[in-house]
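Removed from the display is one protein chain of the complex; every other protein chain stays in position.
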Amino acid sequence: MKGAIWAQALLENARAVPGFPPSVIVLDGTIAHLAYRAISILPNASARFPRARNGEFGLDEGLAVAEAVRGASGDSAILSIVDVPGQAFGRREEAAGLHLSLAVAVESYVEERRRGRPIFALIVGKAISGAFLAHGMQAGWIGALSDGDVEIHVMPAASVARVTRSTDDEVARIASVVPATARDVATFAAFGALDALFDVIDSRAPAPAEIEQVRAAIDQARREGLGTRAPADRLRRPPAAARRALALDVRRRIDEAW
Amino acid sequence: MMAMLALEGRWNTRAAGKAQRLASIAFALTGKVLDGERIVEVLERLIRPGDRVCLEGNNQKQADFLSRNLAAVDPERVHDMHLVLSVLGRPEHVDLFERGIARKVDFSFSGPQSLRLAQLVEDGRVEIGAIHTYLELFGRYFIDLTPNVALVAADAADAAGNLYTGANTEETPAIVEATAFRNGIVIAQVNETTGELPRVDIPGSWVDAVVVADRPYAIEPLFTRDPAEIDDVAILMAMLAIRGVYESHRVRRLNHGIGFDTAAIELILPTFGESLGLRGEICTHWALNPHPTLIPAIESGWVESIHSFGGELGMERYIAARSDVFFTGPDGSLRSNRAFAQMAGLYATDLFIGSTLQLDRDANSSTATRGRIAGFGGAPNMGSDPHGRRHASDAWLALARGDDGIARGRKLVVQLVETFRASGVPTIVERLDAAGMVGKAGFAIAPVMIYGDDVTHVVTEEGVAYLYRAENVDDRRAALAAIAGVTPVGMERRQERTAALRAVGVVAYPQDLGVRRGDARRSLLAASSMADLVRWSDDLYDPPARFRSW
Amino acid sequence: MQRIVLERAGGTPVTKRAHLGAVASGNLEVLCEPPAGDGATIVVSTSVDGYEPVWRATLERFLEQHFIAAAIEINDFGATPAMVSLRLEQALELAR
Partner (left out) sequence: MTPATLRRSYVESTPRERIVALADPGTFREILDPFARCSSPYLAEQGVVAQRDDGVVIGRALLEGRDVGAIAVDGRFLGGSIGEIGGAKIARVLERARDGAFLLLDTGGIRLQEANLGLLAIAEICDAIVALRERAPVVAVIAGRVGCYGGMSIAAALCSQIVMSPVGRFGLNGPEVIEQEAGIEEFDARDRPATWRATGGLRRVAQGHADILVEDDLDDIARTLREAFRATRNRERLSLARLRDRFAESAPA
């Protein structure tokens, strides 16, 4: 429920937008007198698709996110609050085309951003894999709580151990020597992938000063026009020069040869 | 009068015993049909301690309803059974020994249970009579291992107990014949009972009872090889085998076993073989399970006939539509018969080609490695020169030896091996693991699959060793070393010796056979996927689910 | 992971670059190109440890059979010696 807590905390004059499934909360409101639409995924124990009842990104969630992004009013920015444990793993979902649900969300974010709508994302909990790609990664600006609960990765740790036929200890050891496989927020920030980190005492109960700090950062980013930057722009941020040097080198060599 | 009665008792004890046993299970019989719900009780009453019981376990088909229920009998009532069967392959076969229901076993092959079986031997829970070839075991069914009770599997039965075994007849006739005609009891599990059978494979008068199983008998598609998994090395070896053996000796009548290497041969007949103009010249008559990888060769007109040991899942409709090639019944479906196919493979084919896990410098081969008791199946019978053979053929005569007008030919026994298996384990070794197993784990003699003196050719990725042409043991060893790569045996090869052997045709390298290594590519395969095999078959081949990628 | 390097002086240089194979189970990638200096150099990276003598013997035999000068790189994922030899032959055919 952290997504809902933070969405409600951050927006002033928040008003729930009706017409979305219970697993997707959409709030219209303001921060520093500018319009925002906050979107967050929540657990819904009675979701019609059983494999998306614990906050996973499923068929309905992708559609709802896309609709919320596309339906925001002209002057509103989007604020994606991210706490998604992953996508729905289900036979029914695959047959119906779960990838399309994620793609329609991605497409909505990209198109709106390219049309000039600022997109911000704040990671308050888990940001895993396809779910994060579909809800958060396309933002022009991404902030995250600097909190032990925040986890950013492509797969839950236990699953990585199973897939690689390895042990939890070995997965942890590798994460310590190969930063790309780490799951903590600081390492992800070190790639230049995050624009701001916020220290909080209890991410489940944000204090007024903490809320104010996040609001101020978002407001400043919006005024500086950072919400419409493309993902590749992250390569231009200072930490990327060292931590994503390979990607930069590949891009430079392609440009030379093109 | 008294004397005659005594005599009757003296000479008809088996018949009397059978009648008594049948009477003891009458409670569950309606005509010849047994109540499947009461099968455990039936088995408990029917089988006496110490009985010799044949539980049909084939390479493919398994009487698994009967074996599962046999493993559930009360060991107080049924114990110390002597199990005789071809393939001890199901987990419950081993359970029989763990529970004390069975004590002794005579068998041929234990594939998937080889580790557990070795453990039981280690623990003294099982006594192994012998590990046979199929033909030996069938032979002993008629001599000294005749079953008291045979538990077999069939597709269907009618009310009279006639059995339809369909494509997967395998060894049911051999087992039933041995049991029924020595007053043993034959019980068949069937998938269904019907009013009219497509054909009768076993007459009802040989069968005492039938029982409808809870599910169709278990069967494995053992001979299905996905062409997608054949690599360039297997194709190179296939090219060498075709040029260096099949073409050189005009081999028309042959057997192929399981394996990707022989599957590669089958799949390049319509391409590589065709380019050499060999259609009709080689590989025309087969003792062979219905390998899906042979479909392109059949469709291209290479194959005149195939007699099969067993069926193969998914090949049923294709076989029925190609009755000129396969042995089929009047109903159109395949008639397989392991005993006859083994006999054909022993006496009527000119070539056996197979692979092995280990081959020593004298070309002795074994699939037995430490801690496993896998057995042999049929390879040793087909992979041996039958001295009783008296008919000639071109290929057989090509290997003729002797003179003074008393020359006789020889069967081609070919080992086809890559020098190393995956993960750096050499196939060609200085000493077989089997050599160290005598006296252990039930082996009275070393579990050699094919003895080196029967082996006429060894083919590796490096070339062909024509062992039968070697003048002496030293030459044989040098010839094998010449194609043994960087295995310990191969490291002993000497250049001058090899050159001399090449000059006299005891060793041939690819260039000597006109094979370009660079041509060994998957594009030579007439089918590169299961989907291709289905296309070749005119959509008649229906691969099992696990092989489908569409 | 193991790295094995083999060098030999002399030989006729290959004239072209050749690349084939993939780092996939039982397979290997071979890069063959004209040498920077004189002679043949083969550098192997393999995911399977403990088979250096088998590798050396395989590569030495290849260089015995082909008196070439070339820089060859092998990236291996558990290929058998037969597969290694075959890929080397195939690469050489393309590079000559």
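Letters are used for the chains, namely A, B and C, taken in the order the chains are written, and counting of residues starts over at 1 for each.
Going forward, a contact is a pair of C-beta atoms (placed from the backbone, for glycine too) under 8 Å apart; a residue touches a chain by one contact, two chains touch by 3 or more.
Here the structure is a predicted model, which means the values were calculated and not measured.
Trainee: Which of the chains on display does the removed chain touch in the whole complex?
Mentor: Computed over the complete complex, the missing chain touches A, B, C.
Trainee: Taking the full complex into account, find the residue in A:Ala14, A:Ile174, A:Leu197 or A:Ile211 that is in contact with the omitted chain.
Mentor: Per the contact definition at the top, the residue touching the missing chain is A:Ile174.
Trainee: Which listed residue, A:Asp75, A:Asp169, A:Glu224 or A:Asp255, touches the chain dropped from view?
Mentor: Within the whole complex, the residue contacting the unshown chain is A:Asp255.
Trainee: Determine which one of A:Ile201, A:Ala216 or A:Ala230 touches the chain that has been left out.
Mentor: The single option touching the absent chain is A:Ala230.
Trainee: Taking the full complex into account, what residues of chain A touch the chain not shown?
Mentor: So the residues of chain A touching the unseen chain are 48-51, 59-60, 63, 66-67, 70, 87, 89-104, 106-107, 110-111, 114, 129-130, 132-134, 137-138, 152-155, 159-160, 162-164, 174, 177-178, 180-182, 187-188, 191, 193, 230-232, 234, 244, 246-247, 249-251, 253-255, 257-258.
Trainee: Just the residue numbers, please: which parts of chain C touch the chain that's not shown?
Mentor: Contact residues on chain C toward the absent chain are 1, 17, 19-20, 22-24, 27, 29, 31, 33, 45-47, 73, 75-77.
Trainee: In the whole complex, what residues of chain B lie against the chain that is missing from view?
Mentor: 228, 270-271, 296, 299, 522-529, 531-532, 535-536, 538, 545-550
Keep in mind that, in the parts below, only the chains that are shown with their structure count from here on.
Trainee: Work out which chains are contact partners of both chain B and chain C.
Mentor: none
Trainee: Looking across all chain pairs, point out the one with the most C-beta pairs in contact.
Mentor: Comparing chain pairs, contacts are most numerous for B-C.
Trainee: Taking each chain's centre as the mean position of its Cα atoms, how many Å separate chain B from chain C?
Mentor: It comes to 40 Å between the two C-alpha centres.
Trainee: Round to the nearest whole Å and give the separation of the Cα centres of chain A and chain C.
Mentor: Chain centres of chain A and chain C, defined by C-alpha means, are spaced 46 Å apart.
Trainee: Roughly how far is chain A from chain B, centre to centre by C-alpha average, rounded to an integer in Å?
Mentor: Each chain's C-alpha centroid was found; their separation is 59 Å.
Trainee: Would you pick out the residues of chain B that each touch at least 2 other chains?
Mentor: Nothing qualifies.
Trainee: Can you pull out the residues of chain C that are in contact with at least two other chains?
Mentor: Correct list: empty.
Trainee: Residue numbers of chain C touching chain B in their complex, please.
Mentor: Those in contact with chain B are residues 26-27, 48, 50-51, 54, 57-58, 61, 78, 80-83, 85-86, 89-90, 93.
Trainee: Considering the complex alone, what residue numbers of chain B touch chain C?
Mentor: 231-233, 236, 418-424, 460-462, 485-486, 491, 517-518, 520
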